[in-house]
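What you see is the complex with one protein chain gone and the rest in place.
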Amino acid sequence: MNNILFFAHLRDAVGRDSVQLDASGKTVAELKQLISDKYEAVNLEHVMTAINEEFASNEEVIHDGDAVAFIPPVSGG
Amino acid sequence: MNNILFFAHLRDAVGRDSVQLDASGKTVAELKQLISDKYEAVNLEHVMTAINEEFASNEEVIHDGDAVAFIPPVSGG
Amino acid sequence: MNFYEISKEPIIIQEVIDKVVQREAGAITTFIGTVRELTHGKKTLYLVYEAYESMAVKKLEQIGQEIKERWSGADVAITHRVGRLDITDIAVVIAVSTPHRADAYEANRYAIERIKEIVPIWKKEHWEDGEEWIGNQLETVAYPKGKPEEKDLNE
Partner (left out) sequence: MNFYEISKEPIIIQEVIDKVVQREAGAITTFIGTVRELTHGKKTLYLVYEAYESMAVKKLEQIGQEIKERWSGADVAITHRVGRLDITDIAVVIAVSTPHRADAYEANRYAIERIKEIVPIWKKEHWEDGEEWIGNQLETVAYPKGKPEEKDLNE
């Protein structure tokens, strides 16, 4: 299983800050598609992804137990 | 009369932080010459001058009551 | 000592500075990001900052490491606030010490620019007529490949 984390406006759109689902074997792009299908209000087009707290490309494959976070353009500072 | 102020190594060379003398009518350059003649240890070649707390050129004329300060290259900050 | 922190409490500037004091340093610069009332003429009431805290700390550490590699002898400490902030409240404090002053300015500037690129922190602006997560609609930063380019991450 995988813990999928949402922040900022993504969390507002999903309605919760995380969901549990099995994404192992999927690429980041495939998981994005799956999330977008499930939550119509969620647009992941301009969103970065982190796997286990490191930025990951759309091609990277998710393994069982990985924490996957969707990172909207940041606005700290 | 004029109050003539010395700072840093100039004060050490003169042996005091100020002297009273009548410099009215003299230019800064003339006063520098007078000071250099009086205090052999004092080299005013690379020293700036302030009249009443504003930088003054060698050509500027000193008036009665003006405070004249010799300003070695500064090293604050 | 934690040189890189996400804080729910108000930031004490002096505590961040104290972390970078060193006998070899002649210069310390700090950057203090405060909540400004007006942005493009629009009046902010207050902000809320949110962080992916564990990753944000890692990314602040990465920025500190990048600085130490580029500016010899530099020490770095960064604390970013989260939660509700009112006008003039402090959102971030960056302290950098270096032997010579030019480096202290440049390294500090580098830190704030990098924070705005790679540290997972978001702000929500609250105005009289609404609220919005900043960065979500303007989308001035778009990553076609889904993550920052290598040059963005490691430059």
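The letters A, B and C name the chains in turn, as written, and every chain counts its residues from 1.
The rule is simple: a residue touches a chain if its C-beta (ideal position, glycine included) is under 8 Å from a C-beta of that chain, and two chains touch if they have at least 3 such contacts.
Note that the coordinates shown come from a computational prediction; the quantities given were computed from them, not determined experimentally.
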*asked:* Using the touch definition from the header, name the shown chains in contact with the chain that isn't displayed.
replied: B, C
*Contacting the left-out chain in the complete assembly, out of B:Val14, B:Ile35 or B:Ala69*: B:Ala69
_Just to verify: which one of B:Val14, B:Val28 or B:Ile62 makes contact with the chain not shown?_
B:Val28
*When the complex is taken as a whole, what residues of chain B touch the one chain not shown?*
5, 7-9, 12, 28-29, 32, 46-50, 53-58, 69, 71-77
_Where the unshown chain meets chain C, residue by residue_ = 13-14, 17, 21-38, 87-88, 97, 99, 101, 104-105, 108-109, 112
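To be clear about the criterion, only the chains that are shown with their structure count from here on.
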*asked:* For chain A versus chain C, what separation do you get between their C-alpha means, in angstrom?
replied: 24
*asked:* Need the CA-centroid distance for the pair chain B / chain C, whole Å please.
replied: 49
